[in-house]
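Here's the structure, in structure tokens; my notes come after.
Every protein chain but one is kept in place in this view of the complex.
And now, chain A:
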Amino acid sequence: MLINLLQFALLLSCMTLLVVVMGKWLARVFTGTGHTLPERWSYRLFGVNPDAGMGWAQYGVTLLVSNAAMLLLGYLGLRLQGVMPLNPLGLAAQSPDLAFNTAVSFTTNTDWQAYSGETSLSNFSQMAVITFLMMGGAATGVAAAAAFIRGLSRKNADDIGNYWVDLTRVLYRVFLPLCFALALVYVWQGIPQTLASDVTVTTLEGVKQHIILGAVASFETIKHIGTNGGGFFSMNAAHPFENPTALTNALHILSMLLIPSALTYAFGSMLFRRRQGWVFFGAFLVMFLGFLSIVYTAEQTGNPLLTSVGADQTMSASQSGGNMEGKELRFGIAGTSLFVTTTTAATTGSVDAMHDSLTPMGGFVPLAQMMLNSVFGGDGVGFINLIQYAILAVFLVGMMIGRSPEFLGKKIEAREIKLVMLSVLAHPISILGFTALAVLWPGVSDSLNNPGAHGFSEILYAYASGTANNGSAFAGLNANTPFFNTTIGLAMLMGRYLTLLPMLAVAGLLASKKTLPDSAGTFPTATPLFMGLTVLVIIVVGGLTFLPALALGPLVEHLDMLAGRLF
């Protein structure tokens, strides 16, 4: 028990240390005026002027069109897999609806997968389509955060930066060097990195074992640093080739938290409001610890139904105990719980255990975090989501004390609040709307792997994951049907752009306003009180919306489990 708590403390301390290092670096990347040589060459190649600023609308349109081009190129790559090189196993192209779903999924930083990597994608597709989209999609998110923070930091300004500069710098100065170095550490730990597709061995008992290989290490790094989450293999980061040791598990966790957490510090640096940055970091961390304690307790306590048939789930020096169905021994309960919390907080969606087999309250945590979508959150967008709730908190406080709300020295007015509410509401409308549609759609129940309340959770999880751009799954659900491929594809697009674009608009509007000096009547936002209020607003506004749906899924299932009811 103590050793598990120390393990959590060690990793979270490492994360906090990295917040400062990475935060400083990100602030320099976002604000530096000089361009390196490769960057200047790239701008000349693209035909763009890196020193020209963009207003929020121009920034947003450029981002959207650039993502559309990535999506299209990715779609073509998947459809043409059959005629592309590096496909010795002769894997066929994905069907149109599946290729649409996959391309959308990786462009929007969701990485939902309705296919199995080892039987569906060639080494070429894994690199040129999937690795490329993971880089591009994640860099887009960080670029948006750069523009967003820049907007908040400016006054009387009509531009929020240049999309091409942000995108290129994030790739050249953050993703590529980090990923390359980390990939070599991963290979050292046992993750393969080869252009060979497979190897066949003869086991000690004389059976042939056909082992799929590929460029896995270079895939794993950007998958986690970019909060992407799609697996090279079907079983994702539970597969020993994707996550062979406790060290890789820890590095995956730290990689996922790296940029979402560091953005709070970068924000503090860029606005010269360091304390405010730490208040936002604190808000993230408080929620994270709350969810971690729920999932760890639930999984360590285990499933009483397994005990009743003779399985020993008690923790001892010689076993981790707990609910080990769908988990890997080398991570145990503690490593798995931290991974589950991190992957759905930082909306990565990589999994080192099967979420479908978590205990009901263990499964409640990923669902709830994707619904709130602002416990660290994905690269870039998580921070934007938190600010969205912070603005809402300022507004509600302003209502209560009867003053016009101000945030970071800017007056918050009707236009900003309308945009914030559009972004806040798009999330539950997509999740609950599509879930309702799916429950009523004929034939959907054939896709379920589990009967009872758990079956409902499988559907709810799919749309929560798609909309939150997470990508993890209650993977028993057979989501490779035209209905799921299309609706989850739409949910991913809504979840990405209907929150990103309104919030870019908010940043643009705030940038154009003048900054008011703090007065005695200003509600201070760099305080623990405001941190508490923001968390409260997230839980009340974000959480209560979903409570009825959660009650039908994990909560009912928890009562079923305690009552010993089987389905």
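In this text, a contact is a pair of C-beta atoms (placed from the backbone, for glycine too) under 8 Å apart; a residue touches a chain by one contact, two chains touch by 3 or more; residues count from 1.
FYI, contacts and distances are computed from a predicted model.
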| item | value |
| --- | --- |
| Name under which UniProt lists the unshown chain, selected from "LysM domain-containing protein", "Potassium-transporting ATPase KdpC subunit", "NADH-quinone oxidoreductase subunit N" or "Hydrogenase iron-sulfur subunit" | "Potassium-transporting ATPase KdpC subunit" |
| Residue of A:Met235, A:Met492 or A:Val535 in touch with the missing chain, whole complex considered | A:Met235 |
| Absent-chain contact - pick from A:Leu78, A:Val129 or A:Ile225 | A:Val129 |
| Which residue of A:Gly23, A:Gly60, A:Gly229 or A:Gly335 touches the chain not shown here | A:Gly335 |
| Of A:Val20, A:Leu184 or A:Ala436, the residue in touch with the unshown chain | A:Leu184 |
| Touch list for chain A against the chain that is not drawn | 3, 6-7, 10, 42, 45-48, 58, 61-62, 65-66, 69-70, 73, 116, 118-119, 127-129, 131-132, 135-136, 164, 167, 171, 175-176, 179-180, 183-184, 187-188, 190-196, 198-205, 207, 209-213, 215, 217-219, 222, 233-235, 238-241, 244-247, 249-250, 302-303, 305-306, 309-313, 316-332, 335, 351-354, 356-360, 449-454, 457, 474-476, 557, 560-561, 565-567 |
